[in-house]
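The block underneath contains the structure these notes are about, expressed in structure tokens.
Complex shown without one protein chain; remaining protein chains in place.
So, chain A:
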């Protein structure tokens, strides 16, 4: 089982390299992916290895190069379009929502769009309101897209290949705050199922349902809860659209309690959707109402103490669950 210590950044880079080696139709394009080496050094040296036809620096034209990615996918290529950060993604939202997401259905099944868009997201680097977005729910709202969230090293390393094999547009959210984090990458795993959520830790007392940066936070919380005698199951949604109801409901059926954690602000979020589905489909499995710990309903401020207060922290997860179970 044991693997080598590896950063999240290196996981993404290995995935990109593997994809470029595996299929001539694959190319990477985005702002600063080539000569700069990627805004977060994810694609460092890939230009030297694969050349400018496969690692394409683009101008600051998010609508333009995402649209070009859609066209190239229609034309038989397998583009990986990097939007530097989620914060710039709304400049390309028309292309994503009106073209990538609609073409297959609107054309009566004639034109599918095998496009992968990667973008880094997350809160926690004191970048203030315009550079600290958790817009997974916004994209997860759109039928026609597959929305993935790479909350672990394993997914950062192994999500890209199945995403590229998917005939439809896939958006992968990556997390800037995890880039330097080192973890052991299990050598036994070399593929992930991008249709299924994943139980990251088994437990019988409560289901901690989360995604993205919530996964390691919840795993840390589960460690602490274990010391207090609470066996928390950590479920990584991983696929935010279409949601994997089966795995979510199976976990709730086992633990009879659900606690959902996400960085995105609370209203009209992934957690509100998951909560609704549990209520609709598993009401009688529940021993207590579904609870949520979400981002504050506020533009993310710059100062560290306020930024921290705006998103769920592991200590809050632990104390909320202890309270919940005491009252159960």
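A few comments on the model shown:
Note that contacts are C-beta pairs under 8 Å (C-beta built on N, C-alpha and C of every residue); 3 or more make two chains touch, one makes a residue touch a chain; residues count from 1.
Throughout what follows, contacts and distances are computed from a predicted model.
You can't see one chain of this complex, but its UniProt record names it "Pyruvate dehydrogenase E1 component subunit alpha", from the set "Fatty acid desaturase family protein", "Pyruvate dehydrogenase E1 component subunit alpha", "Ribose transport system substrate-binding protein" or "Spore germination protein". Contact with the omitted chain, checked across A:90, A:104 or A:199, is made by A:104. If you put the hidden chain back, the residue from A:72, A:123, A:147 or A:264 that touches it is A:72.
In the complete complex, the residue from A:34, A:124 or A:144 that touches the missing chain is A:144.
Those residues of chain A that touch the chain absent from the view are 27, 53, 58-59, 61, 63-77, 79, 94-95, 98-99, 103-112, 143-144, 146, 166-168, 242.
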